[in-house]
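== chain A ==
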Amino acid sequence: ACSSDSKDDGKDESTGGKEKKEKTLIFGRGGDSVSLDPIAVTDGESYKVTQNLFETLINFGEQDTTLKPGLAKSWKAAKDGLSYTFELQEGIKFHDGTDFNAEAVVKNFERWMSGNAETRPYFASMFGGFNGDKAAVIKSVVADGDYKVVITLNRPQAPFLKNLAMVPFGIASPTAFEKDGKKFGDNPVGTGPFKFVSWKRNDSVTIEKFANYWQDGLPKLDKIVFKTYPENSARLNALIKGEIDLADGINPSDATSIEDNADLQLFKRPSMNVGYLGLTVTRPPFDNVKVRQAVNYAIDKQAIIDAFFEGQAEVAKNPMPPVISGYNEDVKGYDYDPAKAKALLKEAGYDGKEIELWAMPVPRPYMPDGQKVAEAIQKNLADVGMKAKIVSYEWATYLEKAEKGEADAFLLGWTGDNGDADNFLYTLLDESNIGSNNYTFFKNAETHELMLKAQTEVNEAKRNKLYKKAQEILSEEAPWVPLAHSTPLLAGRADVLNFWPHPTGSDKLDKVDFK
Partner candidate 1 sequence: MLHYIGKRLLQLIPVLLGMTFIVFMIIRAIPGDPAQVILGQQATKESVASLRASLGLDNPWYIQYFDYLGSLFTGDLGESMRTKVAVSSELWPYLAATLELALCAMILAVIIGVNAGIISAWFQNSWFDYLAMIIALVGVSMPIFWLGLMGQWVFGIQLDLLPTSGRDDARNPVDPVTYLYVVDTIIHGRFDQLWEVFKHLILPATALATIPMAIIARMTRSSMLEVMRSDYVRTARAKGQKMFWVVYKHALKNAIIPVLTIIGLQMGLLLGGAILTETIFSWPGIGRYIYEAIGFRDYPVIQSGILVVAFIFVMINLIVDILYSLIDPRIKYD
Partner candidate 2 sequence: MSDRKELLQVRGLQTTFFTDDGEIPAVDNVDFSVREGEILGIVGESGCGKSVSALSIMGLVPSPPGKITGGQIIFDGKDLTKLSQKEMRKVRGNDVAMIFQEPMTSLNPLFTIGNQLMEAVLIHHKDWSKKQARNRAVEMMQLVGLPRAEELIKEYPHQLSGGMRQRVMIAMALVCDPKVLIADEPTTALDVTIQAQILQLMKELNKRLNTAVIMITHDLGVVAETCERVIVMYGGQVVEEGPVQLIFNDPQHPYTKGLIQSVPDMRFKKQRLYSIPGSVPKPGSIRTGCRFAARCEFVLDQCSVTNPDLYQTSPVHNTRCFLYEEKEVSLIDRAVVES
Partner candidate 3 sequence: MTEPLLKVKGLKKYFPIHRGMLGKVSGQVKAVDDVSFYVNKGETLGIVGESGCGKSTTGRMLMRLLEPTEGSIEFDGKLLSDLSKEEMRKARREIQMVFQDPYASLNPRHSIGKILEEPLIVHGIGDARERKKKVIEFLEIVGLSSYHAKRYPHQFSGGQRQRIGIARALMTNPKLIIADEPVSALDVSIQAQVLNLMQDLQKELKLTYIFIAHDLGVVRHISDRVGVMYLGKMVELADSESLYSNPLHPYSKALLSAVPVPDPNFTREQILIKGDIPSPSNPPTGCTFHTRCPFKMEICTKVVPVLTEVEKGHSVACHLYNEQGQQ
């Protein structure tokens, strides 16, 4: 019952009295965005929104990480991999009405490259460094006419294009970011199918259809509200009650009841992650490869997946998920074999000393409940004679301490950023990332060499070979017990159409519609 007096405000958007029903999608999620300036943040909740406000030069595929044209119609790489030329789409406008063109792209790159770790946290991770940094990958970005951009690199970078397809590198309106400066994140302007309306902190972000969107017939929805429900159960409740239309972060345990509910549908996000048990190779007893292998045999991955991923995951044998090219199908991995584990432990002369088993305090897509997985592992280890004490810290502390190598064994995981093997193998297990993301302190000359080579190898097939070799060695050396590649679950009302969850976790909602 809308009151009629609201018409007096003269607001054309007033919800009251409209004849045609607006198509509003309410997307329930676990946390609020930090900022809506995609380059200023690293968190998925921000990307979820900015994915729909901004567009990147290159897009990922609908449900994978293959490269598709985005704002750039086409691109060409030089043979030596040191320069790329992009042909831009014409006639695109930013939400503020300004034109998208080569100059805008250049200004965006300038903005990114001139930043620092505080303001552009992701840039350095993906492109080596900022203007003037030794490690910087990008040398220059220049416009060649109105709709052509040339990017020159300092050294070849194999995943360069994949990086460009990542949400943080959405192209923003230069007029807007020059005007708003730091405040740009509160009032983002891109070329995306939706434009920003309002943001109630820790509550909801509202975006609405961008009428001048360059792709005809899109977006289908009039409005999207991203609403925060920190509790998984609260979010599901809201979905069941029809207060929201889509919910991510569904507990695996609720999967069956959602499938049984005619009002709801279950979505599975293609897996691009790995959950693992890291074994710090510098700490006894895990400095002994036999012990590490023993632990690999000791853990009943399938049972864990059945219980705590509710089957919504795949047993992992490699440090990267199968969807990523370069995955080595042939690695045998370790079966659940407690007897063998015991034997290996004996062989290794394990003294029965109690280890600390670190359990993640927070749920992550790759590990819905670290505590419980830890409990299950504790039991598995106990069965082969290894006593483990479960330890947990608050998330920030956990990461910091693990990074310093203070854990004996720890649960952790990784979600791929750009769908490249490098983003898993090199980032997580190369010696140059010790003290950073290589929490196991694993060091191996052979893999190191393989991975460095792969980084500059532009030929896909050759590259994959290098990675496959590396995976074999890693399996043998066993710095990890790869546990699972989980399929994060989402759920929606039955009338939601065309929603295809993306493996990166940032979903483009332009095609989503209601029945």
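Inclusion criterion for the candidates: all candidates are chains of the complex that A comes from, given by their letters.
In this text, a residue touches a chain if its C-beta (ideal position, glycine included) is under 8 Å from a C-beta of that chain, and two chains touch if they have at least 3 such contacts; residues count from 1.
Bear in mind that the values here come from a model prediction, so they are computed numbers and not experimental data.
Screening 1, 2 or 3 for touch with chain A: in this complex the touching candidate is 1. Per the touch definition, chain A reaches candidate 1 in the complex via residues 1-3, 5-6, 9, 15, 24, 26, 32, 34-35, 40, 42-43, 116-118, 121-122, 124-125, 129, 182, 185-186, 200-204, 206, 225, 227-231, 233-235, 237-238, 240-241, 243-244, 393-397, 399-401, 403, 414, 417, 427, 435-437.
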